[in-house]
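The complex appears here without one of its protein chains, the remainder shown in place.
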Amino acid sequence: MSEVIRVENLCYSYPEDEGTPAVPALKDVSFSIEEGSFTAILGHNGSGKSTLAKVLCMICQPDSGKLFLHGKEMTAEDITDADIMKARREIGMVFQNPDNQIVATVVEEDVAFGCENLGIPSDEIRRRVDEALEIVGMTRYARHQPHKLSGGQKQRIAVAGTIAMKRKVIIFDESTAMLDPLGRKEVMDTIIRLNREDGITVLMITHYMNEAALADRIIVMNRGEILKDGSPNQVFGEPESMWEAGLDVPQTTELLYRCRQMGYNVPLDVFDTDECARIIAQAVLNQEGRD
Amino acid sequence: MKTDIAFGQYCEGDSILHRLDPRAKILLAVLYIVVIFMAKSATAFGLLLLFSIGLVLVSGIPVRIVLNSMKPLTFIIVFTAIINIFWMTGDTLLFQLGFVKVYLEGIINALLLVLRIMLLLICTSMFLTYTTTPISLTDGLEQLLSPLKKLHVPVHEFSMMMTIALRFIPTLIEETEKIMNAQKARGADFSQGSIVRRAKALIPILVPLFVSAFRRADELATAMECRCYTGGEGRTRMNVLKYKGSDLLAIGAVVLLGAAVVLLNLYLPGYSLTL
Partner (left out) sequence: MTVAGVELKNVTYIYNKGTPYEAKALDNISLQIPGTRITGLIGHTGSGKSTMMQLINGLLKPTSGEVCIDGRNIWDEPKKIREIRFKAGLVMQYPEHQLFAETVEEDIAYGPKNMGLSGEELHKRILDAAAFSGLDPALLPKSPFELSGGQKRRVALAGVIAMKPQILILDEPAAGLDPGGRREILGGVKRYARESGTNVIIVSHSMEDMALYCDDLAVMSAGKILMYDTCAAVFSRAEEMLAVGLDVPQVTGVAFALAKHGVDIGKDVYTVDWAADKLAEFGKTIRTEDKINI
């Protein structure tokens, strides 16, 4: 597996503004993302996770530190706009507000927008758009007006636009935050399918613990720094530090944690309700780990 | 639904007129307007009236809707008619009411002028507004005007602005409704008091609306940048407009119509428009 993104010692501060002092948003952040992985970035509002996303898709230039995309340093001195444009072809972004990223008045035209910008021939765009709509399950809505779709559908359109550009990395910046539970599920299902079946590298910023639990790896941000970096098991296995960072853990973990306090010897990293119940039942019925 | 306003007067349909290339329709509308202005004789107007009725029938749009669209122009139509009937002089005096003399020529002139206004209206609505979505009109206009790009006219930018405006009008209408409701829930009253007071009452709606529009614009710009948008240069389109045989036929038909109008003006000039 090769790495697609690597950041080294990233620092970023929002500039001073009318008496408000400069706010450091990223402090010495380093990590790398493997091709085909599914990483969730968790953190409370203002923890620096959205700034990180902006740096990754090169909307913000970091104050210091390095950003590598496919091994090429994007923060080097000699990087030109053309290099940035080229790198952008590889990384897609789906934002929080579904309304503010749709450009066209017809669904398929919007999916085509990115490809049109790349100067791809018409019949090739048509093929890609049809395929992308199929992948996100929106073929039926190809000729619809976007403003009449639900939030979840709009986000899937945004995803389709990204796939049509054949991007292999997609960053989701709180893309489910404004959706209702059904819309969230639609988008999460799409993300998981893209990652598992199409090998798309996913970086998902969220503050829903249950969504993060579905990733292979979770990076927890707190006050601009990486607080934790590991599998969901490792991260949610220490609920105290999550609570300290103003975050939650899934209720299953919380309950198992309480069982531990009662003296039962149970693991904390179970996110499935049935499995959680089975483990607790076993422990309680056998009075495991108690005198 | 209110949010359909953005799609103007467009009437869903699948007639020949709906399917014509938008560029062809823009050309047709321009040509037809020229032909309407060329018409002088009553016979020429008669021919155009028949042709226009034909257009309405072909479009499949209910006559009621077409007639309704003329309501806002009632005043202009009546005004034109009155001016012509009462102020125009001619040879054939029909009757006299005090100092007002009504001539046959005046009545004919009034009738033909009113007819001209109505024909213009039918023509633009049949070729453009009723049968073409604003978005394909924008596309058509962009491609028709694309030669002007060489003269550094920002044709693509204008059409992109138009597209985004069309895309966001329904969103902003929805937003306005939401903000209005929110302020009403805080006791706002938009329907009482003097004009100044009513205008003041709009501030709590306009400020949030502007703030939101700017936020949306900002986010949209970022999203477009992330989707590699760099302006019109080197851009391709998924749906490229192509002229079809029917487009050429339609343009040919209107050109022929123009020729017929010229001939009728020359050889059957009875009851002509004198203006």
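For clarity, chains are labelled A and B in written order, and residue numbers in each chain start from 1.
Going forward, a residue touches a chain if its C-beta (ideal position, glycine included) is under 8 Å from a C-beta of that chain, and two chains touch if they have at least 3 such contacts.
Treat the numbers as computed from the prediction; the structure is a model and nothing was measured.
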item: Option touching the unshown chain, where B:60, B:208 or B:232 are the choices; value: B:208
item: Option touching the unshown chain, where A:86, A:196 or A:258 are the choices; value: A:258
item: Positions on chain B contacted by the hidden chain, ascending; value: 1, 175, 178-179, 181-189, 203-205, 207-208, 211-212
item: Where the missing chain touches chain A, by residue; value: 18, 20, 43-46, 96, 150, 174, 177-178, 180-183, 207, 209-210, 246-248, 250-252, 254-255, 258-259, 262, 273-274, 276-278, 280-282, 284-285, 287, 290
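As a convention for this text, only the chains that are shown with their structure count from here on.
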item: Between chain B and chain A, distance of the C-alpha-averaged centres to the nearest whole Å; value: 46
item: Residue numbers on chain B that touch chain A, as the complex places them; value: 3, 7, 133, 135, 163-164, 166-167, 170-171, 174, 215-216, 219-220, 222-230, 234-240
item: Contact set on chain A toward chain B in their complex; value: 57, 59, 85, 88-89, 92-93, 95, 97, 99-106, 108-109, 112-122, 125-126, 129, 145-148, 161-162, 165
